[in-house]
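The complex appears here without one of its protein chains, the remainder shown in place.
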Amino acid sequence: MQPAIPHVPLWIDLAAVAVGGMQGGAFPTTARDDRNDFDLLAVAVFALVVGLGGGIVRDVLLGQVPAALRDDTYLGVALAAGLVGMLAGELIPRLGWAWDALDAAVVGLFVVVGALKTQNTHLSDGATILLGAITGVGGSVIRDVLAQQPVHLVQRSTPYGLVAILGAVAFVLLERAGAGDTVSSLACLVVVFAVRMIALHRGWQSSAPVIGRFRPPSPRR
Amino acid sequence: MQPAIPHVPLWIDLAAVAVGGMQGGAFPTTARDDRNDFDLLAVAVFALVVGLGGGIVRDVLLGQVPAALRDDTYLGVALAAGLVGMLAGELIPRLGWAWDALDAAVVGLFVVVGALKTQNTHLSDGATILLGAITGVGGSVIRDVLAQQPVHLVQRSTPYGLVAILGAVAFVLLERAGAGDTVSSLACLVVVFAVRMIALHRGWQSSAPVIGRFRPPSPRR
Partner (left out) sequence: MQPAIPHVPLWIDLAAVAVGGMQGGAFPTTARDDRNDFDLLAVAVFALVVGLGGGIVRDVLLGQVPAALRDDTYLGVALAAGLVGMLAGELIPRLGWAWDALDAAVVGLFVVVGALKTQNTHLSDGATILLGAITGVGGSVIRDVLAQQPVHLVQRSTPYGLVAILGAVAFVLLERAGAGDTVSSLACLVVVFAVRMIALHRGWQSSAPVIGRFRPPSPRR
């Protein structure tokens, strides 16, 4: 039914799931608005979505039964992390750059896992980059769609999806150069982490679309 | 490509599809709002989404071609039921508790079908619970996303997703205790139906997320 399970160390995958699950568990409290009066179940739903969503979409696209359904450790880690995220949600704003760093590291880990698992199915380099990036940011897209908030991935803000893509590109280039999985993975993680932290520190904003005759659009506000 | 088709009686599956399709067919008339001026095609789309959506998501996650694509009976039943739902939509409010009971029974049937089909693929207990619940409530989530209404599953209201989870947990516990498919399925159905009806009758509301230091959030309104 499914191809051989790829050789990605389980703890890397679960570390990303745990921090993603915490973010998801904290989400219903912070994201309440006029339209959404989230309940306790939302904590579990968003923990699963942010912790496991990107990986589940990747596995489905790879034609595999999602890892999260083959091993209950994934569900358990995501739900427990969601509970922690809910209870500790008030502390997150106080963590400041430490939270940003954790977040950047998690996106990097997700991209590494996604790129490794895709490569193990012998698909093309483009697929490895795309599914690496989808693993990194897919959970946040599903979260935004379920909460009916503007999808963060495609909004002007500190680069986020672009950072995931850059990491996946670094992975593929190094693999092509014969660097081996460990070096390529580390490079991917470093690229995602470093570019994201520099972008946050310097206040970089992703640029608007270029429109006809290369005039940039006038600022909206 | 797909594993052996699980031995779930077709009529159980189709009964749930029929009532789900009716609900979907009635939806475009009742859910019209400032932003959505639904057309006749929406009746068919929402009948398919509510009647078949949860099962299709489950089958995709199980690595199977959805049952609804292997046997046209599913499409036919969902579309015919959608037509009935559209024409009879005005009557639904007058049905009162009978409609609530039908709805609770359908969620229960969906959960039973989802749990049985997942168990037949020999995945873990967590997967059986998750996919049982997804089969029960997945169609309503896709419906809300397409209509861009607050996703009912994660809002404070009469417990709905939780009821589906409880039913799936009852199924798994009884199977573990050696009760056999028939008894486990009946217990799941009874749990979903009874808890949902009691919750409606007593006006139970799902609780808000617990936030830091266990203070409950102040009420919003």
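Chains: A and B, in written order; residue numbering restarts at 1 for each.
The working rule: contacts are C-beta pairs under 8 Å (C-beta built on N, C-alpha and C of every residue); 3 or more make two chains touch, one makes a residue touch a chain.
Worth saying up front: this structure is predicted, and the values here are computed from it rather than measured.
Check the options A:A31, A:A88, A:A101 or A:L162 and report the residue that touches the missing chain.
A:L162
From the list A:I12, A:A31 or A:V145, pick the residue that touches the absent chain.
Among A:I12, A:A31 or A:V145, only A:V145 touches the chain that is not shown.
Need a quick check: the contact residues on subunit A for the chain that isn't drawn.
Here the touching residues of subunit A are 3, 60-63, 121, 123-127, 130-131, 141, 145, 148, 150-151, 153-157, 159, 161-162, 205-214, 217, 220.
Could you please point out the subunit B residues that touch the chain left off the display?
Here the touching residues of subunit B are 1-2, 28-29, 32, 35-43, 45-46, 48, 56, 60, 63-66, 69-72, 75-76, 86-91, 145-148.
Quick note on the criterion: only the chains that are shown with their structure count from here on.
I need the rotation angle between the copies subunit A and subunit B from a CA superposition, between 0 and 180°, in steps of 5.
Nearest-5 rotation angle for the superposition: 120 degrees.
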